[in-house]
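Everything below concerns the one structure shown next.
One chain of protein is taken out of this complex; the other chains stay put.
Note that the chains are named A, B and C in the order they appear, and that numbering of residues resets to 1 at the start of each chain.
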Amino acid sequence: MKVEVRVRLKDGVLDPQGEAIRRVLGRLGYGEVRSVRVGKLIFLDVDGDDPEHVRKRVEEACRELLANPVIEDFEVKT
Amino acid sequence: MKVEVRVRLKDGVLDPQGEAIRRVLGRLGYGEVRSVRVGKLIFLDVDGDDPEHVRKRVEEACRELLANPVIEDFEVKT
Amino acid sequence: MKRWCDPAELADALEHGLSEEEWQRLVQSLGRTPNLTELGIFAALWSEHCSYKSSRIHLKAFPTTGPRVVQGPGENAGAVDIGEGWVAVFKMESHNHPSFIEPYQGAATGVGGILRDVFTMGARPVMLLDSLRFGDLQAPRMRHLVDGVVRGIGDYGNCVGVPTLGGEVDFHPAYSGNILVNAMCVGVARRDKLFFARAQGPGNRVLYLGSKTGRDGIHGATMASDTFDESAGEKRPTVQVGDPFTEKLLIEACLELMDKGLAVAIQDMGAAGLSSSAFEMAARGGCGLFLDLSRVPVREEGMTPYELMLSESQERMLLVARPEDVTEILAICHRWGLDASDIGEVVAGPTVTATWNGELAFSLPVAPLVDEAPRYERPFKLPQPSSPVTLPSFSGRDFAADVRRLLGSPHLGSKRAVYEQYDQTVGAATVAGPGAEAALVLVPGTRIGLAATTDCNALACSLDPYAGAAQAVVEAMRNLACVGAEPVGVTDCLNFGSPENPTVMGQFVAAVRGLADACARLGVPVVSGNVSFYNETSGQAILPTPTVGMVGVVPQVRHRPRFAFHEGDVVALLGPVHGDLSASRYLQLCWDMAAGVVPTPDYGAERAAAEVVRTLVRLGLVAARDVSDGGLAVVLAEMCETVGVTVAVPEGASTASFLFGEWGPRYLLAFPEEFRPAVERAVSGLPLSFLGKAGGDALVVRDGERELLHLTLAEIAELRGQGLRFLEEP
Partner (left out) sequence: MSFRRPRIGVVRFPGSNRDQDALRAVELCGGEAVPIWHESEDLLGATGILIPGGFSYGDYLRAGAMAAHSPVMNAVRRHAQAGGPVLGICNGFQILLEAGLLPGAMLPNRTLRFIHREVFLRVERDDTPLLSKLRRGQVVRLPIAHKEGNWFCPGADLARVEAQGLVALRYCGPDGTVSDAHNPNGALEAVAGLTNPEGNVLGMMPHPECRVDPLLDEPSGRPFIAALVEAS
């Protein structure tokens, strides 16, 4: 089963990468870009056919490894 | 306007990060995870109200900077 | 929920970690009740972390003067003269609590902070060192913590381009709930270009440089002065994220500003952010400041004066400049892509006043917050000297198994898995890096060698804080001698439990006395340092860990020191044949006996031996390593890189004390046969025992006809790699 995990920094957490990208986009003439934040997109291929169970397992995996709960939020899409 | 850019490695491009995550997940007891690929999720806040135009501009930005055509594909969602 | 401008009351003060007495003292010194923002500022500056309220009176014991001292304790970092018009600027600081909560960011921002302490003095950072203590590697989260801390230190230092060239990593269950991350930075500056954080000249402008202010790390200073309990997790929102890229730009911009004489004073916003930097600068300069908080660059909407004053967003500096220079300064910052904003001015009179959107945010006298901050003479109970240990019988003991065990332990094994993640060559000045007895770099454009090392045997300190701390200073001197360097200054990071516990306070006092006496006897001044109290979890204090950072000088580097055997080397032991097994690693790790008396150093003998080794190394005659943790056996293995060695236990020597004993001025020397006469002449009277020759592909130890030990180079590498192997997996 294909599962997609979206990991993003919590609001308010500094995103130096996004900020650097925004500055460079501005210099390249994309001044209309007001803010940039960068997250992770994780594509998983998981054995199992019960979507609910798979989702639960992937959520556990997110808490344990895929996301850093201190600064990141995650979202699982089956 | 909020725009979301999804950058992912082309098929066939090796993904050291995804590979590592898969191995660690295995060690942590998530053997059911068959494969992992990691991409980027870039959230942009862009001035402008014409969705079509904004999308065009962001696509340019992707070609120019946000994605590396040698190894990555991108997708823009407005 | 109170607003930033509402009047505060006792309950709020307690919330902020102040005691009832401190609250009354505050109200009294102010002559009125503070508003919530003012309370927040007091709480931060009166926290243990910023005020040193429990340690100050004891730190007075340190010798802090000397012919080379240019700046002692009291500034962002200390400075000592290293010749040819150069000064070394250095300091060590802890980031223990943040690193336990979020290891990667906690360690990274710790490195960022110590770098700023050094370059705010006008010095260019030339090396970093990191002294780390972790718990039992089997404990939950521990491997995750080790991995995160090491990556955090590496990624930050590597990105700013300052090599990380030394440090320590050790493990003990006492750190399982409270790890230690101490980072040291050494920089160099021209003596006449040193800068100080003293706001001066009413009418001068106050500028804000660097990252925008967010809500990160509010209460960081008070958190660092707070013990952990199971609810540690709830302290998480205070974690900051580091941005080494912006730090690198700050270094370049600030050094350029200072070099062009555009800065009157400069100070980083570290613990307690804008509060500590503003009030400390004002206090040091004996003046006041006026700030318009609406001009502080912000990252988030609706930030209140309370948040603006207490945010610990990283990579920010406060700068005082002449009005006529402001335009040029802003231009330079802009060229470096840094945010900069003119947020206020220096005023006569000892008050810091701030407005926000036209209304008065706070107005506070400087003295009560800084110089008149509380000082405590906490009750303390000096530790009982540890009792002598009765040695076990070694007859029939399998020493080979013991050596294997020592080399295979994370304590005494190789730390390569850690320092391979650190850039060791950026700067193109590294003469000796991690793996050497001490780090050695060339001062840019000269042949002056600048050396540094960090040392602390916490096991010894737990048995006898006084002697243990003194031994740490002596070991640091020995390490420097092995790269040919003479000690010129010390910084320290004193990691202890709660000062409110008389036993812990007693350990602290004893350790400070041990450091002070040792530094005095060796003639090395203490010029900077840091105290970290409240390192405990649920009442369980860490081992007393007074980390010593020592800096040394080689006036003219002519030969690159080496630390491994070469084919055909003569191998000799300088110093007593026997070490002391009391309080040794050997007893701890192989006999589970963490016990015994820690000898007080014989300073005369240590100085004499260090002098000899220094000379031999400077002349390029010998490879030298001092004998400490784990004893001679471990040193022999360390020197077996590409060439083995065969040594014999000297006639009538006790094998255990010879191979595993510690303490005292013992060095293993290796040198080509033809240098033998020169070496013998140089050691003038000190004991020198010839143990054997280097060669072959194994470490062999003989006792008469008996072969006690035979380890191939491959086996040694394998064993020494075991302890931290998990760090090599992705």
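As a working rule, contacts are C-beta pairs under 8 Å (C-beta built on N, C-alpha and C of every residue); 3 or more make two chains touch, one makes a residue touch a chain.
Keep in mind that what you see is a predicted model, and the values were worked out from it rather than measured.
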Displayed chains contacting the withheld chain: A, B, C
Absent-chain contact - pick from C:3, C:560 or C:725: C:560
Hidden-chain contact residue, picked from the options C:59, C:258 or C:431: C:431
Which of C:168, C:423, C:492 or C:606 contacts the chain that the document leaves out: C:423
Footprint left on chain B by the chain that the document does not show: 10, 12-17, 19-20, 64-66, 68, 70-71
Residues of chain C in contact with the chain not shown: 151, 154-155, 158-161, 243-245, 248-249, 336-337, 419-431, 442, 444, 447, 557, 560, 728-730
Chain A, residues in touch with the chain not shown (by the definition above): 16-17, 20-21, 24, 28, 38
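One rule holds in what follows: only the chains that are shown with their structure count from here on.
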Computed distance of Cα centres, chain B from chain A, in Å: 10
Mean-CA-position distance for chain C and chain B (Å): 40
Mean-CA-position distance for chain C and chain A (Å): 36
Where chain A touches two or more other chains at once, by residue number: none
Contacts with two or more other chains, residues of chain C listed in rising order: none
Residues of chain C touching chain A in the complex: 101-102, 105, 211, 214-216, 236, 239-241, 243, 245-246, 299-300, 313-314, 337
List of chain A residues in touch with chain C within their complex: 12-16, 19-20, 23, 68, 70-71
In the complex, chain B residues that touch chain A: 6-8, 18, 21, 24-25, 28, 30, 32-48, 54, 57, 61, 64-66
